[in-house]
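Provided herewith is a single structure, encoded as structure tokens, for subsequent inquiry.
Of the protein chains in this complex, one is absent; all others appear in place.
Which chain is which? They are A and B, in the order written, and residues in each are numbered from 1.
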Amino acid sequence: MSTNVLFDLPGPRARRRQRIGTVVGALLIAALIGLALYRLGANGQLEADRWAVLFDPASGVPQALGEGLLNTLSVAAVGMVLATVFGALLAVGRLSDHAWVRGPVGVVIELFRAVPLLILILFCLLFLPTVGVPMTAFRALVLGLTLYNMAVLAEIFRAGILSVDRGQREAAFALGMRKTQVMTLVLLPQAVRRMLPVLVAQLVVLLKDSSLGFIVSYLELLRTARSLVEFFNFSFGNRYTFQLYVAAGLIYIVVNVLLSQLAKYVEKRTRRNRKTAGTGQVELPADAQMGGGSGVAATP
Amino acid sequence: MQFLSDNADLLWSAFLTTLSLAVVSGVCALVLGTVLAGMRVSPIAPLRGLATFYVEVFRNTPLTVVFFFLAFGIVQIDLQFPSRFITAVAALSLYTAAFVCEALRSGINAVPSGQAEAARALGLTFGQSLRQIVLPQAFRTVVPPLGNVWIALAKNTSIAAGFAVTDLTAALQRLANANADQLLAVFAAVVAGYLVITLPSAWLIRVVENRVAIVR
């Protein structure tokens, strides 16, 4: 439903009312922002020197933040690739004809979706080494992100596979293809293509979740900012604290907005593509976008 | 199992903290998220813009960053939450509200436009058609996504452990340190605490979903 049927095009009087409302609202917001800025200024947070540190290579801040961002991106990238591969395998397993495959795979998916990501990461870091798996902060983080996201992606892929028109499957069987062939040659390629925008959107989630690396002391973007704060605190008091957090937050937002735009672009292309036309709009469910733990399967 | 009885008090209070964090933040997020969803479909452009801005910002910021800002950043504008629990509730609510809004908006979009057209044809105003026609139907379709947002929220409370709230995850860190030889038991106890919240919720969502589902 397009929302514009909810109201008529406003007439002259309504437009005037709206304009007044807009002005009043804008003034109110401007006043709030102004107050916040005033407070910041009164606390000396807007001094140019405090912000210059973010751009001054001599302070090492831009380099450190860049490296932190790189670490964040590499965790997200590795986690994404692994989660996609295992997610696809799990999705196929969940659709298997054999109950002894379907059952355990289902339990794995439900379990990893039901446990907080933070706990999964801590489990990888603290428990796995006791059974002889060598661990580093990077590995624990990647493994935690993979375990969690593969379960989420498995459900997304499953929905994708099921959304491929039944005729395709029947036609493939009629051509004498075997079950594996139908899955790998006919269903999966179409499902993955359809799910491409969702996959890119999931990357945003992964990127956000990588900030949990601060718990396992992995020097990703947020932990780097924190480290810089601690280091500067020692020589300058909390002179740069606010600026460094703002910088880290803004970098996250910029990178993620860019990724979201990419997801939208991919989606537009996908929809234009004749091979996948006819599929409804695919969107990452709101809960999956929250990261850190999307819901236990409530997919119908 | 000696370990369980030794730490029963800590685990129980940690569980209650996690549960109350989730419930209080859930209610706040639902209220704020509904307001935001109303703004996102409203006829007044600045309201739409504001809500969109809010959602985009919080959707693209890690929850941990939100926590950091509320715990250590806003003091720069001379604001301070009275306790760490309330800081955590604020962070979780602000963050989750963006997703509640998205879930509701997709629900509103799922209501056939004929419904709204009929409401408009009957002369209902924007507010009336939203309140009496669209939202009641939207709430039904959004039971599963909203339920999932709730479950995600329950799990996201674990981040509060890094900000001086003694929830289940904080208890896990304390116990893992003191009982390094019984790690599996520690993890099992804490995971069980989360499952006690998430699994029944998932079941309830499925039941409610079947009850209120609209057959189209």
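A few notes on this one:
To be clear about the criterion, contacts are C-beta pairs under 8 Å (C-beta built on N, C-alpha and C of every residue); 3 or more make two chains touch, one makes a residue touch a chain.
One rule holds for everything that comes next: contacts and distances are computed from a predicted model.
A chain of the complex is left out here; the name its UniProt entry carries, from "Tetrathionate reductase electron transport protein", "Multifunctional fusion protein", "Universal stress protein family protein" or "Amino acid ABC transporter substrate-binding protein, PAAT family", is "Amino acid ABC transporter substrate-binding protein, PAAT family".
Looking at the complex as a whole, the chain kept out of the display touches A, B. Across the entire complex, the residue among A:40, A:73, A:89 or A:135 in touch with the chain not shown is A:135. Per the touch definition above, the residue from B:8, B:31 or B:164 contacting the chain not shown is B:164. One chain is missing from the display, and on chain B it is touched by residues 71-72, 75, 80, 84, 162-164, 166, 170, 173-174, 176-178, 180-181, 183.
Panel shows chain A; residues 48-61, 63-64, 67, 125-126, 129-130, 135-137, 215, 217, 224, 226-241 of it touch the chain omitted from the view.
Everything below uses one rule, namely that only the chains that are shown with their structure count from here on.
Annotation: 17 Å between the Cα-based centres of chain A and chain B. On the side of chain B, the complex with chain A involves touching residues 41, 43-47, 50, 56-57, 59-65, 68-69, 72-73, 76-78, 95-96, 99-100, 102-103, 106, 108-113, 115-117, 120, 126, 129-130, 134, 144-145, 147-159, 161-162, 169, 172-173, 176, 183-184, 187, 190-191, 194-195, 198-199, 201-202, 205-206, 209. Per the touch definition, chain A reaches chain B in the complex via residues 1-3, 5-8, 10, 18, 21-22, 25-26, 29, 35-36, 39-40, 43, 45, 114-119, 122-123, 126-127, 130, 204, 207-212, 214-215, 222, 226, 241-242, 245-246, 248-249, 252-253, 256-257, 260, 283, 285-300.
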